[in-house]
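What you see is the complex with one protein chain gone and the rest in place.
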Amino acid sequence: MLKAFESGADGVAIVRCNDGTCKYRGIAHRVNARVDRARKLISMLGIEAGRIEILSPVSGGNGNQYADVCADFTGRIKQMGLRNNKL
Amino acid sequence: MIIGSQKSIDEIWNMVQDFKKVLVFGCNTCVAICHAGGEKEAETIAALLRMRAGQEGKKMEVNHLGVMRHCEPEYFDPVIDEVKKYDLVLSTACGVGVNFLSDRTGNVPVYPGLNTSFYGAVEAPGNFVELCAGCGNCILHLTGGICPIARCSKTLMNGPCGGTNKGKCEISSDVDCAWYLIVERMKKLGALEKLSEIQPPRNWSTSRDGGPRRVSVEHIREYEKQEEQKAGK
Partner (left out) sequence: MLLNKTETITQPYKPYGAEIKETRPYSPCRAACPAHTDVQAYVSLIAQGRYTEAFEVITSVNPIASVCSMICHHPCEQACRRCIVDEPLAVRHLKRFAIEQSKDYRRRKRRLIQKTKNKSIGIIGSGPSGLAAANDLAELGYSVTIYERHPALGGMLASAIPPYRLPGEVLKEDIDDVIAKGIDVKTNCEIGRDIKLEDLAKKHDAVLIAIGLSLSRSLNIPGAEGAGVLLAIPFLEDVAFNRKPALGKKVLVIGGGNVAMDVARTARRLGVKDVSMVCLESAEEMPAWKWEVDEALEEGIAISHRWGPKAVRRHGGKVQGLEVVKVKSVFDANGRFNPSFDNDAAMLIEADTIIITIGQMSNLSFLKDSPVKTDERGRVEWNPATQMSSAKGIFVSGEVVAGPGSAIAAVASGQREALAMHLFLQGEAIEGKLPAQEKEKIAQLPAEVAEKIIREPRRVIKHMAPEVRCDTMTHFEIGYDEEEALKEAGRCRGCGGGAIVDKNKCMACLTCMRICPYDAPVVTSVSEIRPEYCQACGLCAPECPGEAISMVSYDVREIQKTLASIVGAVDSNRQ
């Protein structure tokens, strides 16, 4: 996640299945914890924590739903604007 | 083991900002176990520093590396030439490691990436607690295995102070009263009467008051000396 920001990304989406369709049972809290850590780290550099999000479609497997949640996310990033402090 | 916690990125940045080539050097023993300074965390700090350098418009090369321990030369000897190529080493070992490495990097300064906190145990994954202060004169057999030096805020030796409050310390309701714990433990062990024996004032010369300490294990030293002599001939 940090590498993406280091490379100049404006936002990072962690795209996963939803809890119902995930191949691995009961790992959501672990994924969330890792993502929260990354959010805290970028915050320390003054980058908005909201630039990292976990995206998962409501009931996985349907291509359009993935497209929709990704479109929503890029919309939110656009609202935040480009990172002004790029490499 | 030794517990440490990472310095803030601002503090680290203030230390390193004027260097051009920085190595974040992880230590994969104690401080790795407490998720503060292993190779993984060294990598994270290195990434944050590169980003910060970019934000500040500074040209800085930051890499990371990790070895098993910074407190024994055999572990870092194989990479010491590599380490010496940097302008600055930011060690994420404990203070012991920073000191020890610093003596062995020639002209390259070694700065600390962590605050070294205490000797602790893993109470629960991610939770580390201080249980020993390394005072050099252990009396745990007298106190039911609970150390009043490390765990009583006042380091009292003969029972609690007036600040004990329903098992908690007056400094914070999150801190247990060590003497409350000791009494409860001794009751359970059926050895409460042991506590009526008065402990004399402690001799602190075995602790920090006696200057830097050193332990020498004679039979290991003896062997080493002979090896050194042989090598000399």
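Letters A and B mark the chains in the order given here, with residues in each chain numbered from 1 onward.
The working rule: contacts are C-beta pairs under 8 Å (C-beta built on N, C-alpha and C of every residue); 3 or more make two chains touch, one makes a residue touch a chain.
Here the structure is a predicted model, which means the values were calculated and not measured.
Kindly name the visible chains that come into contact with the excluded chain.
Contacts of the unshown chain, counting the full complex: A, B.
Determine which one of B:29, B:91, B:143 or B:164 touches the chain that has been left out.
B:29
For the full complex, which residue in B:125, B:162 or B:212 touches the chain that was left out?
Counting the whole complex, the residue in contact with the absent chain is B:125.
For the chain that got dropped from the picture, name the residues of subunit A it touches.
3-4, 6-9, 22-27, 30, 34, 61, 78, 82
If the hidden chain were put back, which residues of subunit B would touch it?
Against the missing chain, subunit B presents residues 28-29, 32-33, 35, 38-41, 43, 66, 68, 122, 125.
Here is the rule we use: only the chains that are shown with their structure count from here on.
Could you list, by residue number, the parts of subunit B that touch subunit A in their complex?
Interface residues on subunit B, with respect to subunit A: 8-10, 44, 47-48, 50-52, 54-55.
Write out the stretch or stretches of subunit A touching subunit B in their complex.
Counting only subunit A, the residues touching subunit B are 2-3, 5-6, 41, 44-46, 85-87.
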